[in-house]
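One protein chain is absent from this view; the other protein chains keep their places.
Chain nomenclature is as follows: A, B and C, assigned in order of appearance, with residue numbering initiated at 1 for each chain independently.
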Amino acid sequence: MLKYLARRLSATFLVITLVSMSVFGIFAVLPMDPAALTCGKACSAPVIEANRHRLGLDVPVQVQYGRFVKGLFVGRDFGEGAAAFHCPAPAFGYSFNRHECVTTLVAEAFPVTLSLAVGAFVLWLSVGVSLGILAARKKNEWQDRAATAFVLIGTSLPTFISGILILLFVALKFNLINPIEMGRWVSPLEDPVAWFRTFIFPWIVLALLYAATYTRFTRSNVIETSTEDYIRTARAKGLNERDILRKHTLRAALAPIITLAGLDFAGLLGGAIITEGIFNLPGLGRLSIRAVLRDYDLPTILATTILAAVFVIVANLLVDILYAYIDPRVRVAS
Amino acid sequence: MTLKPFLEVKNLNVAFPTEDGLVQASNDISFTVARGETLAVVGESGSGKSVTSLAVMGLHDRKRTQITGQAFLNLDSGPIDVISADDEVVRKLRGKAMSMIFQDPMSALHPYYSIGNQLIEAWSLYNEGDKAAGKKRAIEMLDLVGIPDASKRVDEFPHQFSGGMRQRVMIAMALINNPSLLIADEPTTALDVTVQSQILQLIREMQKEFNMALILITHDLGVVAEVADRVNVMYAGKIVESGGAEDIYYRPDHPYSIGLLNSIPKIGELDSRRLVAIPGQPPSLIHLPQGCSFRARCSFSDRVANKLCATTAPTLDTKTTEHFSRCHLPESELVKARKESGGI
Amino acid sequence: MSGLKTSRRILASTAAIALAVGVTVASGTSANAAEKPVTGGTLYFVTNAEQFDHIDPARVYTGRDIAFLNSYLYRNLVSYKPVAGSAGSSLVADLATNTGVPSNAAKTWKFTLRAGVTWEDGSAVTCADVKYGVSRPFAGDVITDGPQYLVQALDIPTDKDGASVYKGPYKKTGQAAFDKAVTCSGNTITFNLNRSFADFNYALTYPAGAPVKASKDTGDKYDLRPFSNGPYKISSYKIGDQLELERNAAWKKSSDTVRTPYPDNIVVRFGLAEDVRDQIMLEDQIPNTASLDALQPANLRAFFADPTKKAQRFNVYDPYVRYAAMNVKKGHMDCLDIRKAVFFAINTQALIDLSGGREFYGDPGDNPVKPVLGLDYAKTTGNIHDANWKITGNATYAASLLEKAKTSCPDAYSRATAADKGIIWDLSNTATSQKAAVLIGDAVKAAGINLKFNFIPSGQYYSTVQNRDKQNDISTAGWGADWANASTVIPELFTKEGGFNLSQNWDDAAYAAFKKKSDATKVETNRAKQAKGWQELSQYVMDQYWIIRPVFSKGQEVWGSKVGGVYYWEPQGNFGFGGMYVKN
Partner (left out) sequence: MTAVVLEEESQEIVQRTPKQIAWGRFKRNKVGIYAGCATIFFLSVSALAPVITRLFGVDNHSIYDGTLNEFAMPIGAMGGISWAHPLGVEPGVGRDVFALLLYGSQLSFLVAIISTVAAIGIGMLIGIATGYFKGKVDASVGRFSDFLLSFPGTFMIIALSLPLVQRVEAAGIAHENAARILVLVIFLVFFGWTGFYRLIRSQTMSLRERDFVMAAQAMGASSWRIIVKELLPNLWPTAIVFISLSLPGYIAAEATFSFLGVGVQAPASTFGLVLSDAIAYWREDPAYLLIPCTILIAIVLALNLLGDAVRDALDPKAGR
């Protein structure tokens, strides 16, 4: 197990390195010129040049990458003379458009996205899994049909539509949110009620989409597992149906959901662009979209992209470890 | 036989409604089996062997199955008809009064739980006592079924066991609560030939040890010879022949039984005779043909007068209670047929 | 909305305004003079924007931001008078005791600082602070985006690229030259300029000339937390979230004749979705709120149609002229007939309707200079006064111009008509622009012109089109004068040195003469003569069709029922923030 962990960890580290290098490379070869884009109104060639230097884009991409990596470990200095300042490690760079170390921006945005992801995750997992189990148990009965209808509506509604409809025709129309506070970050530790009110509609929108997938997935897994020989064995032993479902069917049927859920959750941690946009949530998704569309803020773009990838990669690792914990076959085989 | 039967099955029918029609999987099945007795049920796959025993165990989904008839378990407290009894009543019989082991030991154990865990779970259903007591009993049972180093292996997981070992575990699990009836559904089919006989041997020992009624389901008549007291031969959902093991072996009454016997090799005769497979496919259980359902595959049907096979389904000939069959073929022709097909 | 972000502000002249197309200013309601302002409470502002473009005084350049920050956070040597109407355009002394004393043919300007003005930490605002503040815009690598008037006007040598030898207070390169140009003597600061600059004090209404305390300067990060010497100070500012102001205890009413701080707290809420912002205003959900943006056109109409909201809105001509700049660089729109053909083909009416109609969007204009500039505006001839011009577009006439181009400039003709080529028009990527593109495309197609559109993300629009290599044939734009002189319009828009030249016209045959006249007009000291020069240059620009279909645009502001004291501050084209209070 330890050896397995060590191997997985080193592989993960390698993938993270590769991903960050590719992201760097991809954004470096594109014909966008952040120096020109952020150079302001009085832009001339020398100003663009100075700007390029200020942004650290006047050196080859591998040097930029080297600085980036170094900054992650020891921090980074920006500016010159009396205007110089330091971003402490882990420094993802400095956003000249927002006058902040990117790490600070990310650290401010992360709790928002985390709240969004966790709440939506809990909601969709509980709704999706319980509906899926219900539908499987009541196969072909009205409960199953209702769950199927829910699944279909959920999967057929792109989030931008459900988000807008819920925002415009429910939340705003019936004054269910305080519009001026809409999307404002409130820590759940300080004001749990306000936090809940901020996130409930975004949670619903995201959960609507994901819960449908999970209902479908759970339903078919439970049905499939129910036909397994070992379920028949459990029944032949004389176990009652409740225990069979709880101990035998669900354990096996829900294990694959861990993989799915882990990756979906990690994907959300990278930022839910559309939902955050519609509900005004200052999370990672809005941070990155703003960086792209408003001012092409390269350090922020790089940081959020790499971070989103790292979330998925790390989730992959965690899911595998968790799976090994749950499924003894994986544990020993590895 | 004068033993009081432990299980009495009377006119059992099992049918599954499907989109294509009603599948009549078990058709008018009656048999008995007593404690200490071994009943072998033989037939091709799909002949209704498993369906019948699953019905006895109450393992069919009642919503999707039509079951009629009766199956009495003669318990000390009095007989119970498991077909008409409540689900909950039948559930409490499973594992205790009757147990079952299945064909494929590879998939019959839950992959996520340790062997010990699964055994203890079965044990604790009918026994008071803490986990340690359950574990002690589990190790004891594993020892009994011949798992070496049981006290250590009890904590291992199914995938760490070989097929034969898993089947031993299954047997240990089925017997952990001293059942009166064990149904072994093709317990050796999925195993290596060398292991097969060990497992059979084990089942037989266990039967003696626990004085159980044993129903051994198999498609392999060869297996039956050494262990069975009685044999039921099933075809297309019906019992086509029933009798003592010797009767079936040496005096098979039904062309299908004859065919089955011909399809197994006999020790010492390996080279002298070709094995003969029964031609054709079994009929659809949805639209059973009129007349004898084996007719199409029977090489002797032309010897029956008046095309009787095509028009009338043969009934069980119950002239003796020990050996009977569903066949129109006269006794004289039978003797001939036995001879022609290999001189049994 | 329209995606036309305008970069500068305009000053309305005090003179009577002659309007081009006979529409008078739909004046907004102003506060009831009899009503007594209330002190206390929290005043909210809502906006769709994620942030103020800048709040570092050296970098602020948009009228709204200047008006806001100047009313609450920091003080300049001189300010516009915080009153409604044309009186608002006059200068008043603020940090200084006077509005500046010019000498040496307006090449030297002296200001004497008022006593008793303090920073938020209680320390006095000194002449050195003003000097330091003025030095910051020279650090072009740190202080971006701000106005360049001081950098250009101060008497400091330039290198061969035309850049000042002084590199700002961070690097201190060329500090001696700066120290010579700006000198402090006691409470008097002297600016030595490199040319006669009769309205230099107007340039100092920009906070780029405001004091900055050197010890509090954090370079780039000063844009998040400038040190206050006004009646409020920043208690928190988070981009994309909100800016909160609280009272600055160190500010003394006695030292400030300009500001009237009524609310206890001021909160600007950023990044609200447009629907949410509109909802708040339409339903008066937060009555102590004013919107920093105009509402979406459809909602704007609803708001202005509601008689109960009569006292919560105004609708005025804003400082801007919105237009389409023709890139006349060779290979682009270098053919006058084609430029004219596009202009005459366009359905101006439909475009104006799309953005709110004449009532809210504005009127077709005939000049890069807006009538509110008074002196410098005169009705031009040609363009919208041409007999062939129709407000809904004149495809037939446009086609005939195109036909003329066939011989006058065959290359441009083939480009404009060939199916696989076509003229490319830059637009910022918004829903309204996409629709405008449909309207424009449909109209010019009827004349036989093949027009394509390049949609640029709105945040990057101006930086993209100002990149001379990336600008396409036609770019939508907007501009407002920096103060009441077309010297902040014509040279900025149409000379190579200008800060906002989207015409790239310096290779145009007509350019040399234009440039010569522009330079001469800029240094003309006789204001009447100068105005005449700008009028003639405007006519010239319009005759060359370097810009087409100018619109003299309008702006709307709305506020909640509990906000009082609102007036339109003409020189800033925005709220007079200082007068606003929260009603009981």
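Heads up, the rule we're going with is that contacts are C-beta pairs under 8 Å (C-beta built on N, C-alpha and C of every residue); 3 or more make two chains touch, one makes a residue touch a chain.
A quick note: this is a predicted structure, and the numbers were derived from the prediction, not measured.
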### Query
If the hidden chain were put back, which of C:163, C:177 or C:302 would touch it?
C:302
### Message
Tell me which of C:275, C:363, C:376 or C:482 is the one touching the absent chain.
### Response
C:275
### Query
Out of B:162, B:197 or B:281, which touches the unshown chain?
B:281
### Query
Which positions on chain A touch the chain that was left off?
15, 18-19, 23, 26-27, 30-32, 139, 152-153, 155-161, 164-165, 168, 220, 223-224, 227, 263, 267, 270-271, 273-274, 285, 288-289, 292-293, 301, 304-305, 308-310, 312-313, 316
### Query
Contacts of chain C with the missing chain: which residues?
274-275, 278, 282, 296-299, 301-302, 350, 353-354, 356-357, 429, 431-432, 434-435, 437-439, 441-442, 452-453, 455, 457
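Everything below uses one rule, namely that only the chains that are shown with their structure count from here on.
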### Query
Looking at mean CA positions, which chain is nearest the middle of everything shown?
A
## Note on the structure
Note: chain B sits from chain A at a C-alpha centroid distance in Å of 54
#### Entry: Centroid spacing, where centroids are CA-atom means, of chain A and chain C in whole angstrom
40
### Query
If you look only at chain B, which of its residues touch chain A in the complex?
57, 59, 88, 91-96, 99-100, 102, 104, 107-114, 121-122, 125-126, 157, 159-160, 170, 173-174
### Footprint of chain A on chain C - complex, ascending
7, 44, 46, 50-51, 61, 139-142, 144-145, 148, 161, 163, 169-172, 217-221, 223-224, 238-242, 269, 271-273, 275-277, 279-280, 285-286, 289, 457-460, 462-464, 466-467, 470, 499-500
#### Entry: chain C-touching residues of chain A, taken from the complex the two chains share
33, 36-43, 46-47, 50-51, 53-54, 78-85, 96, 98-100, 108, 167-168, 172, 175, 179-180, 182-185, 278, 280, 282, 286, 290, 292-296
